[in-house]
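What follows is a single structure, written as C-alpha cells, with notes after it.
A single protein chain has been omitted; all remaining protein chains appear in their positions.
This part shows chain A:
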Amino acid sequence: MAVASTYRDQHFKGSRVEQERLLGQSCTLYVGNLSFYTTEEQIHELFGKCGDIKRIIMGLDKFTRTPCGFCFVEFYLRNDAENAIRFVNGTRLDDRIVRTDWDAGFIEGRQYGRGKTGGQVRDEYRTDFDGGRGGWGKMIQQKVATSAANN
C-alpha cells in the first residue's frame, strides 16, 4: 500500500514519467492541513515515531515567510516514509487531521505557497472558517474588505 494520491504537482519540471519515477523512490512526504501555528518540533515528534528524520522544511507564505500550513518531511529511508503514510496520514497533529502524500523531492522554492496572496492555493478559494489557517478563505476576506470599504 502507501500509494500516492492522485495529486500531481503541476509545477514539476520534467516529464510525467520522470515524476512517477521520483515519486516511486522518494523518501520525502508532503504534509498538508497543518495549522499555521504547528511547529517543526511538533512535526518532528509525531513523524519521528516512524523513523529517523533527515529534515523538515516548513511551508512558508511567499510574502510574509511565515508558516502557511504545510511542510515536507524527508526521511533517510523510504520504508520509514511509507510507515508515515500508513500510520500518521489521517491522524491528528495539533488537533487537526493531517494528510500525507508522496513528494517527488524538495527543490528550493517549493517551500513557498503558490496562492495569489502568498499562502496555499486552497486557502484562496475555500469558503469555510478555519481558525488555524487564518480564518476565512482569502477570496471571501477580500470580498468582505471591499464591501466594507464601499459602505
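Here is the rule we go by: a residue touches a chain if its C-beta (ideal position, glycine included) is under 8 Å from a C-beta of that chain, and two chains touch if they have at least 3 such contacts; residues count from 1.
The criterion applied here is as follows: contacts and distances are computed from a predicted model.
Asks: What is the protein name, per UniProt, of the chain that does not appear here: "Major facilitator superfamily (MFS) profile domain-containing protein", "GATC amidotransferase", "Nuclear cap-binding protein subunit 1" or "TAF9 factor"?
Replies: "Nuclear cap-binding protein subunit 1"
Asks: Can you work out which residue in A:Leu22, A:Ile56 or A:Ile140 touches the chain that's missing from view?
Replies: Missing-chain contact among the listed residues: A:Ile56.
Asks: Touching the absent chain in the whole complex: find that residue among A:Leu29, A:Cys68 or A:Val88.
Replies: Reading the full complex, the residue touching the unseen chain is A:Val88.
Asks: Taking the full complex into account, what residues of chain A touch the chain not shown?
Replies: 1-2, 37, 39-42, 44-46, 49-50, 55-58, 83, 86-88, 91-95
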